[in-house]
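Below is one structure; the comments refer to it alone.
A protein chain is absent from this complex, but the other protein chains hold their places.
Letters A, B and C mark the chains as written, and numbering starts fresh at 1 in each.
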Amino acid sequence: YGKNTIKFLRLHKEGKKDCVKEVEVCTHLRLTSAQEYLEGNNSLVIPTDTIKNIVLVLAKKNGISSLEQFAIDICNHFMTTFCQVAYVKTYVQEVPWQRLHEDGVPHIHSFICVPDGIRFCEAEQCRNGPLIVFAGIKDLKLMKTTQSGFEGFYKNEHTTLPERHDRILCGELFCKWSYGECKDFDFNCIWKKIRECILEAFAGPPDCGEYSPSYQKTVNSIQMHVLSRVSQVQVIEVVLNNTFYNIVDMKNLGLTNEKEVLVPVEAPYGSCACTLGRKKFFEA
Amino acid sequence: YGKNTIKFLRLHKEGKKDCVKEVEVCTHLRLTSAQEYLEGNNSLVIPTDTIKNIVLVLAKKNGISSLEQFAIDICNHFMTTFCQVAYVKTYVQEVPWQRLHEDGVPHIHSFICVPDGIRFCEAEQCRNGPLIVFAGIKDLKLMKTTQSGFEGFYKNEHTTLPERHDRILCGELFCKWSYGECKDFDFNCIWKKIRECILEAFAGPPDCGEYSPSYQKTVNSIQMHVLSRVSQVQVIEVVLNNTFYNIVDMKNLGLTNEKEVLVPVEAPYGSCACTLGRKKFFEA
Amino acid sequence: YGKNTIKFLRLHKEGKKDCVKEVEVCTHLRLTSAQEYLEGNNSLVIPTDTIKNIVLVLAKKNGISSLEQFAIDICNHFMTTFCQVAYVKTYVQEVPWQRLHEDGVPHIHSFICVPDGIRFCEAEQCRNGPLIVFAGIKDLKLMKTTQSGFEGFYKNEHTTLPERHDRILCGELFCKWSYGECKDFDFNCIWKKIRECILEAFAGPPDCGEYSPSYQKTVNSIQMHVLSRVSQVQVIEVVLNNTFYNIVDMKNLGLTNEKEVLVPVEAPYGSCACTLGRKKFFEA
Partner (left out) sequence: YGKNTIKFLRLHKEGKKDCVKEVEVCTHLRLTSAQEYLEGNNSLVIPTDTIKNIVLVLAKKNGISSLEQFAIDICNHFMTTFCQVAYVKTYVQEVPWQRLHEDGVPHIHSFICVPDGIRFCEAEQCRNGPLIVFAGIKDLKLMKTTQSGFEGFYKNEHTTLPERHDRILCGELFCKWSYGECKDFDFNCIWKKIRECILEAFAGPPDCGEYSPSYQKTVNSIQMHVLSRVSQVQVIEVVLNNTFYNIVDMKNLGLTNEKEVLVPVEAPYGSCACTLGRKKFFEA
């Protein structure tokens, strides 16, 4: 296959205000032919320069109403224009520009980059197959300072980890979900709702939180919550990269440290991941 | 000199709520002695492990009411405890954890990382000299989609840049300022006010903005605005790393692109920087 | 599944000389159970801390004669020790320490890091399935200053790329191959031979090189060369990330630039990849 990545900015007006979408688009193509590899015959090869031009032309003509719609447009274009394309996948990721506000007043043309979780999507299609749309959020860093533990795990002669019922839970979250048939979805609205669900399930109620007995259970809670609240989601994958924090032992320094000063442990580094679909969910 | 970097988390309660400060502290020491370099005599050397312990103990004992106060505490400790220290500098940088909110309600113990500009500070002192405190913000990415140009510059046979009166102004901002005598400053409050001043000066009024004839002038506007509004600031340094955006030429593709689709130019990469002090300001 | 990454150094003596292996080991486990996700029941969960301990204990007991043998040892340990493990995959990557030489004499205990391509391997096993071993090289940056072109490709209204018969070919290579049944392989020796084959196929004969009509053909040449020379390789995947170089147009500056000064084009960025197996090879 061949791959091309292009980053660009699409500017348009909504009334008097400037709107800006900066995206990175990565397009994968797999051709039906093999002659370019085996014989050096390039007659069916679509240069990355052409892929780039097509992405830019579609952005100019269609605009970017949502990342998902733009990815769908690109897939459709390649499938309908080039019969030598056997498979196309388009990944679109957003630079998180937000409009600046001064004393609550939105600025007409100024923006600030706020990377508190990056929105992305993916559309893919095999020739004669359905177009499948995924969306997701990545690089979302979250922390709970309490209401997290890890006890009752499997033990043998290589176990040195003590049981803990009050630890820090901190990690970087990656979530990716697929939509079913995408008829008339408001992708922007659904995405915002899912982001809220993720935060709610991670944190629990604002006044007391919810106890997490493991990273695994927190991953599952996020998946269950999204599936139960957002009917358009078919399958959801969650990966949680853990950052562990150790309470600094200050006995040798003559002090008692009761979960006040902690240092992040860079190694060992762990993550846990799970993919949960709607059927499995209802069967469980 | 010797240098040590330690990253840690300081947790405390404010009423029922958990509060969290995660900081990276880098401490530089220069000793009065040279024997450790010339003779391998370590008798005056303070191991980095000891520096680390001291930083952690001070965090435990004093807490971190502000980055600046914590940096001052560290400098004071090293100057008063070790007579072999000729110079100490402490740099403190914050991990931008923000409390999560659900429907406007603050969560009791859950946080999200929002890196829209990183707060840092620096305190330094030579033996027998004053303690000087700096504060700053870095990695602050801003964009204006209009109200920016660059015309009337110097031209010779190597000039190929066209004049432009409506370009994108985009860049990453670094600001660092020094305070005078730091008696009873509310460092957290002042820092927030300066951040607001920076955004105001960059963007101009929310309804129309303000024309920027160059990156240089924007840098200067930020400096002037901060100096005029925040009396505690003595000297302010601003560096603006530019990201240029080129309008994609779509003539060969049969389209007219009027500042709708642009690509960032990764090379050449430029920046402009200026340091402005209070006296210079009033004399200018 | 759960994942753990640990980086460590294994030191041993060969005669009077110190030998050093610094590796990063990433172990993935998938359990037969789901109760840890669904119910928060941790009784079958193997903590990442235990995984880390096991990797370190195996390094201490067995040493690291080759990355591949070490990965095999880890997989075997998890499969035979824990009946709740449904699948294990171990990735091992080397820090490329090389012994220092002074005037051709090898130093007894000093090393330099030379990252001209990073060696890695992977071993994976499903319960009741065979143990499969992969090896590879990544981050290998290569350049040909001539004997490369790209002509005769597919053209339509979105094509703007000119045909070229003398361009720079530059890229970062990733190669990963699988071994069949690994009885008594000398993994270190085979890996070195494959690395040589890759370089030979990329560059062609030292006195004249070999013309590359496309990145695709170069990828295929590498695969064919390795498969024909190294009988232990079953399947080989090659990914070549392209860096394009544009000849700087100096007409406006009054100069003729004949492929003397070129700038790398960071966007658009492309890559091409192919996986080739032995059967497919002989059938082609």
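One rule holds for everything that comes next: a residue touches a chain if its C-beta (ideal position, glycine included) is under 8 Å from a C-beta of that chain, and two chains touch if they have at least 3 such contacts.
All figures in this text were calculated on a predicted structure; none of them were measured in a lab.
Chemist: If you put the missing chain back into the full complex, which of the shown chains would it touch?
Modeler: In the entire complex, chains touched by the missing one are A, B, C.
Chemist: Can you work out which residue in C:Ser43, C:Ser65 or C:Asn257 touches the chain that's missing from view?
Modeler: Once the missing chain is taken into account, the touching residue is C:Asn257.
Chemist: Thinking of the whole complex, not just what is shown, which of B:Ala135, B:Leu169 or B:Val219 touches the missing chain?
Modeler: B:Val219
Chemist: Kindly state which of the options C:Tyr37, C:Phe70, C:Phe134 or C:Phe202 is in contact with the chain not pictured.
Modeler: Only one listed residue reaches the unshown chain, and that is C:Phe202.
Chemist: If the hidden chain were put back, which residues of subunit A would touch it?
Modeler: 157-158, 160, 252-254, 263-264, 266-267
Chemist: Considering the whole complex, not just the chains shown, which residues of subunit C touch the missing one?
Modeler: Residues in contact with the chain left out: 6-12, 18, 20, 53, 56-57, 59-61, 97, 100-102, 105-116, 140-147, 168, 199-200, 202-209, 245, 248, 250, 253, 255, 257, 259-264.
Chemist: Quickly run down the residues of subunit B that touch the omitted chain.
Modeler: 1-7, 34, 36-54, 57, 81-82, 84, 150-154, 156, 158-161, 213-214, 216-217, 219-220, 242, 267-274, 284
Basically, only the chains that are shown with their structure count from here on.
Chemist: At the place where copies subunit B and subunit C touch, is the share of residue numbers found on both sides over half (same) or under half (different)?
Modeler: Same: most residue numbers at the subunit B-subunit C interface appear in both copies.
Chemist: Hey, which chain is the most central one here, using CA centres?
Modeler: The most central chain here turns out to be A.
Chemist: Subunit A and subunit C share one sequence, so how far apart are they rotationally when you fit their Cα atoms? Give it in degrees, rounded to a multiple of 5.
Modeler: Angle of the fitting rotation, subunit A to subunit C: 180 degrees.
Chemist: With chain centres taken as the means of their Cα atoms, state the distance from subunit A to subunit C in Å.
Modeler: 26
Chemist: In subunit A, which residues are in touch with two or more of the other chains?
Modeler: As it turns out, subunit A has residues touching two or more other chains at 6-7, 53, 57.
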